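Omission of a single protein chain aside, the complex is shown with its protein chains in their original locations.
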Amino acid sequence: MQMIKTLSAAVVVIGIAVSAGNVHAAAKGPKAPAQDWSFQGIFGTYDQAALQRGFQVYKNVCAACHGLSRIAFRNFEDLGYNEDEIKALASEYEVTDGPNEEGEMFERTAIPADRWPSPFPNKQAAQFANGGAYPLDLSLITKARAGGGDSAIRVSMLQPTGFPIGADYVYGLLTGYLDEAPEGFEIADTQYYNKYYPGHAISMAPPLYEDSVEYADGTPATVSQMAHDVATFLTWTAEPELNERKNLGMKVILFLIIFTAMLYALKRKIWADLH
Amino acid sequence: MSESAQNADQPMSGNAEIDDKTRRDFLLWSTVAVGAAGTALAVWPFIDQMNPAADTLALASIEVDLSAIEVGQSITVTWRGKPVFIRRRTEEEITEAEGVALGDLPDPQKDADRVQKPEWLVMVGVCTHLGCIPLGQKSGDSKGEFGGWFCPCHGSHYDTSGRIRKGPAPTNLPVPGYEFLDDTTVKIG
Partner (left out) sequence: MSSSSDYKSNNAIVNWIEYRLPVFSFLDAQLNKYPTPKNLNYFWNFGSLAGIILVIMIVSGITLAMSYAAIESAAFDSVDRIMRDVNFGWLLRYIHMNGAHFFFFIVYIHIFRGLYYGSYKAPREILWMVGIFILLAMMATAFMGYVLPWGQMSFWGATVITNLFSAFPIVGEPIVEWLWGGFVVGNPTLNRFFALHYLLPFVIVGLVFVHLWALHMHHSNNPTGVEIKDEKEDTIPFHPYYTIKDMYGLGIFLIFFAFIVFYAPNYLGHPDNYVPANSLVTPSLIVPEWYFLPFYAILRAFTDDYFIYAWFLQWFMSAKLAGVIAMFASILVLLALPWLDRSRVRSSKYRPVYKVAFWVFAIDCVILGWVGGQPAEGVFVTITQWATFYYFFHLIILVPVIGVLERPKPLPSSIAASVKASHAPQAAE
């Protein structure tokens, strides 16, 4: 009887949890298919090589228009760079500082403590340079799209077959351009047809072409490879604590399982004389 | 606690009762110990979150480029929210600093103990009396009676080594930890 009650409680928990996930309502259009990610699941961690390659893609392709303003140069330690490499990386960029004693803002070389400088001084300049479309800051994009950031639970009441996470969406978007819009779909000359972008008409031209980046580690730079790597990198920018979080989670849950078992044994012992 | 548990309907036989009680006590104390350890580990993040955050720690040390500073010139940089005076001393200032008798100093300290390279004086520009910022960095400033720095708040005079000579300040201007990364770059903190 006790077992049934505990089990039904567990079922209710999972039931409501799964139904709570129904906020992941399907966006208009097909959902991006799930990809394999090294950081997925309870034992997932970031693949540092993929992070470095993804950073290369961001730096050489995306950074021209898309900011990454929540990431500081010092954060790149996570990618495996040492202090000197980070200083060298930062010194390639200039940031605005000031006002100085004359009351003027000035440019200076970036230091590791600085954040990634935006390609445009403000949102209006960004829109102006891109035909009215605003290239989003990408720091949190994988938590702000599709099913959100990395999640060990991938089903919900609305989508019992599973929902895509932000990284799947980014990969799908980057690889989901069609040369021609399907029959009957009206699309402006300044826009492109994308399978996974909500509404399908996206102002960004396909950013990735075969070999548009030459990887430092020699991996062939196919569109699929670059999309996968940059999606991994962008998951890291949104969730830099992932490795630590899952590591600590394993220790906490193992501790709790052992401790709860001890509590249960103690409970049975104390209640024994009543039965 | 064991007393209430002994409101049992059937008393157990002597030996079994003692064994059972010992087992329960061991289980109890090991559970308490594990629980206490778990609680301490769980409390730690709540305490650690008050420690300086990563962005604060990133500015814990700064690197300063000295190449633009001429002999006899001073600059002020901000380090950990405080002003740091960096002065490229003249020959006269160095000689004067080295020649002071320790007996004349309220806070005796040799000049050699306050600098790594005699030409470069690096110290925190906060008066050790009550925290004002002494004058003496700019060419028009009063430098006090000892040619170094002068605190206008309560009249403390510092010499060319930043040592207190006259006035209410109890100790010399503090020297932070620093190292020369090369001839023209110093890392403070």
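Order of writing sets the labels: A and B. Residues in every chain begin at 1.
Operating definition for what follows: contacts are C-beta pairs under 8 Å (C-beta built on N, C-alpha and C of every residue); 3 or more make two chains touch, one makes a residue touch a chain.
Quick caveat, the model's predicted, so the values are computed rather than measured.
Within the full complex, the chain left out of the display is in contact with A, B. One of A:95, A:201 or A:266 touches the chain omitted from the figure, and that residue is A:266.
In the complete complex, the residue from A:64, A:125, A:178 or A:256 that touches the missing chain is A:256. Not every partner is drawn; the one left out touches chain A at residues 1-2, 5-6, 9, 12-13, 16-17, 19-25, 27-28, 42, 70, 75, 140, 143-149, 151-153, 157-158, 166, 198, 238, 240-241, 245-246, 248-250, 252-253, 256-257, 259-260, 263-264, 266-267, 270-271, 274-275.
Touching the omitted chain from chain B are residues 1, 4-5, 7, 45-46, 48-51, 53-56.
We adopt the following convention: only the chains that are shown with their structure count from here on.
Those residues of chain B that touch chain A in the shared complex are 5-9, 23-24, 27-28, 30-31, 34-35, 38, 41, 54-55, 58-59, 63. Those residues of chain A that touch chain B in the shared complex are 72, 74, 111-113, 255, 258-259, 262-263, 265-266, 269-270, 273.
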